[in-house]
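One chain of protein is taken out of this complex; the other chains stay put.
On to chain A.
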């Protein structure tokens, strides 16, 4: 039982006293204003109400009702660390900061001898070992189709530029030959870590943009199969396929932004009454792509656009269909069917479209290329894909033994093998010394490398870079 009187000030802590206390004694008693909350608190026995009644300025009463002045003792372990960092970023801002693409550095010295790429530039063998700049128009197209990645060091230089390599010329020449023969080049780019597979894909896309192809690029295959985007079963498909309408809408926006000029020149051959706004035959394909505003109709519009691109007509542009991170679609996806069975990646309609094209089931009317690039970071194991690529690569070389399936392993997938049965494989390696010299000279001219570039420095850097794997990542 508590003492009736305060031991120091001889004031009895009662509600009646508090209400009638003269102003002069306010320093001895809690100086609470006469509000409804105070009155409630005075008669309340619950802690929460009592706590609410007290304004933060008043000194806290102890258990006995005594007003304690001065500092309270806080024990060492019970201190709560609250560091005020100011305003925290809004939702989405952190990711935007992480994913931003910077293509220019104002500190870097402009390179006087740098010339812009032209349409045949990447296919010209005379350009091997030269650094050439991406024209501003192509930069916008590449940015729209998400060809630049935040891990690449574009932000170091005044202007984005690429090194033309032997593999680049090889790849673009094959693309040109295929388009000239109205055939489809089906190829997988593979190679070791940071050897420039994605950059090779970017160069192929640059070549396609400069030569007025239609480019449809799937920048990250994992966005399609790791169950991060919405999916819905498509009616009248057996076995059931699934569309990904949100992704399709995003893809349509990218296609429209990157290929606006070519799509405006290409005309439809049939009437489209199923679209949100029906289009007569002979209207530009850009009008179809422009209709993509709602998620609900995105897949319908994408299909209409794709069917038009595939339709035989007097003028159809060649098509480049490319995908980065091939291993992600060569596996069972993370999606589940209504009966909770795992969905194979090939049952996703967009992935199916790519794999059909890669497997050779789709013929483009004006030819083109289907390119897939493997990745060595964030790379799920796909035994069938690894085996198939190794087999194709061995078949391309003379006198190399073709690897066979492991008879004691069950994890192979026949659907994947069927797709990769007849693709070509391009292995991207490190740059050779001549290309390394071109890179170093470009870096030195941009002010990024502060040394004289001579044969000795080239040899030293090339060796320290593990035999010409030049790109730094972070």
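Rule of thumb we're sticking to: a residue touches a chain if its C-beta (ideal position, glycine included) is under 8 Å from a C-beta of that chain, and two chains touch if they have at least 3 such contacts; residues count from 1.
Please note the rule applied: contacts and distances are computed from a predicted model.
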*According to its UniProt entry, is the unseen chain "Coa6 protein", "NADH dehydrogenase [ubiquinone] iron-sulfur protein 1, mitochondrial", "Small ribosomal subunit protein uS7 domain-containing protein" or "Cytosolic Fe-S cluster assembly factor NUBP1 homolog"?*
"Small ribosomal subunit protein uS7 domain-containing protein"
*Sole residue of A:89, A:282 or A:342 that reaches the chain not shown, by the stated touch rule*: A:89
*Options A:236, A:401, A:414 or A:455, residue touching the unrepresented chain*: A:455
*What residue numbers in chain A mark contact with the hidden partner chain?*
83, 85-86, 88-89, 93-95, 97-98, 102, 105-109, 153, 155-156, 447-448, 450, 455-456, 459, 472, 474
